[in-house]
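The complex appears here without one of its protein chains, the remainder shown in place.
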Amino acid sequence: MKISARNALPGTIVAIKKGATTAHVTLDVAGIKITASITNEAVDDLGLVVGGTATAIVKASDVLIAVA
Amino acid sequence: MKISARNALPGTIVAIKKGATTAHVTLDVAGIKITASITNEAVDDLGLVVGGTATAIVKASDVLIAVA
Amino acid sequence: MKISARNALPGTIVAIKKGATTAHVTLDVAGIKITASITNEAVDDLGLVVGGTATAIVKASDVLIAVA
Amino acid sequence: MKISARNALPGTIVAIKKGATTAHVTLDVAGIKITASITNEAVDDLGLVVGGTATAIVKASDVLIAVA
Amino acid sequence: MKISARNALPGTIVAIKKGATTAHVTLDVAGIKITASITNEAVDDLGLVVGGTATAIVKASDVLIAVA
Partner (left out) sequence: MKISARNALPGTIVAIKKGATTAHVTLDVAGIKITASITNEAVDDLGLVVGGTATAIVKASDVLIAVA
C-alpha cells in the first residue's frame, strides 16, 4: 500500500502505554523518539509489541515548524 | 517556550516550495526527510531559508502507525 | 500494510483538482463523496487518476460529530 | 449551520465507548463504519445514544489517500 | 446543529485570501485574530465575505499548549 502522507518514518517500538481508550506508542526512528496517540483497538489490531518494527506516518499538514 | 506536542525533531531546512497560499518546507532530521505544509506567511514570519536550522513539531494525536 | 487509523473507506476517484502545491482528490465511497486535500507530489507519487480505485484514510481523532 | 469541512457523512450511531476523558463513537454511514474520537463531554452535550442519527464531519486536510 | 468540537469561537470576518485551491480566512474574535485554512469551495459554499459573522471551530485534540 502507498499512502499520500509525505512523512513515513520507519523505526522500532520502544514503548506502548494503554489508557482507557487511547494508547501512546513510542518509536525509535534513527535515534529519535516519536510518539503516536492511537486507539487501543489499533494497538491490538496491528499486533504492536515492544521491539517490533513499525512506521510512523504524518501528513505534511500536521507538521508545524519552529525556530529558536 | 515549551510546547505540549510530544514530538520535536530538530533538523536542517533542505527545501522550501511556495504555492499560492501554502508552502512545503522539508527538513533533514538525522538523515530522515520530514515535510511540513505551512502558510507562506509563516515561512516569511519565521525567516525560513534553505540551510537554516528549524524544528519539526508534531502532536502525538497526528501520528499514525503502520505495520507491513 | 496495516494502519492504525480506524477509518479506511475504499472508493473510486471521481475528481482531481491540482493547485500550486495542494490538490483536492474526491472519491465516491458507496455513493458518498469524500474529498481529501493532499500534496501535488502525492497525487503523482501514487499515480492517482480519475476512475482509479483508492482508499480514504481518516484518524478517529480527526472526525467530528454533529447532530441537528 | 453550514460548515467549511468538505466531508459531512450522515449516519446512525451503532456504538459509543467512553474512556476516562475520550469516547469512541461509531456511525454506520450507508453500510460503512466510521469511528470518531471525541470528548466524553461532547457525547453528553450532544445527547448521543446508540440508534440515534448523527453526522460525521471531516476536514479535507485530515483525509489521507492510499492505493494498493 | 450542535457539534462535538469543544471550541466554537464566534467572530467577524476581517480578511479572506484565496490561493489556487486553499483560502485563508481570518476572524476577529473579541479582539483576537484567528486564521483558518479552508478550501476555496468552502468560502463560496458558505458565502463568506469580509464583515460577515462566522464561527471558528477547533477540535480539542488540535490545540497545542505552550508555556514561556
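When the chains are written out, they are named A, B, C, D and E in that same order, and each has its own residue count from 1.
Throughout what follows, contacts are C-beta pairs under 8 Å (C-beta built on N, C-alpha and C of every residue); 3 or more make two chains touch, one makes a residue touch a chain.
Here the structure is a predicted model, which means the values were calculated and not measured.
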For subunit A, which residues lie in contact with the unshown chain of the complex? 17-20, 22-24, 35, 37, 61-62, 64-68
By the contact criterion defined above, which parts of subunit E meet the unshown chain? Give residue numbers in ascending order. 3, 5-9, 24-25, 27, 29-38, 42, 46-48, 52-68
Subunit B residues that touch the omitted chain in the full complex: 1-6, 36-39, 41-43, 45-46, 57, 60-61
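Please note the rule applied: only the chains that are shown with their structure count from here on.
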Centre distance in Å when subunit B and subunit D are each reduced to the mean of their C-alpha atoms: 29
Contacts with 2+ other chains: residues of subunit D: 3, 5-6, 24, 35-38, 42, 46, 57, 59-62, 64-68
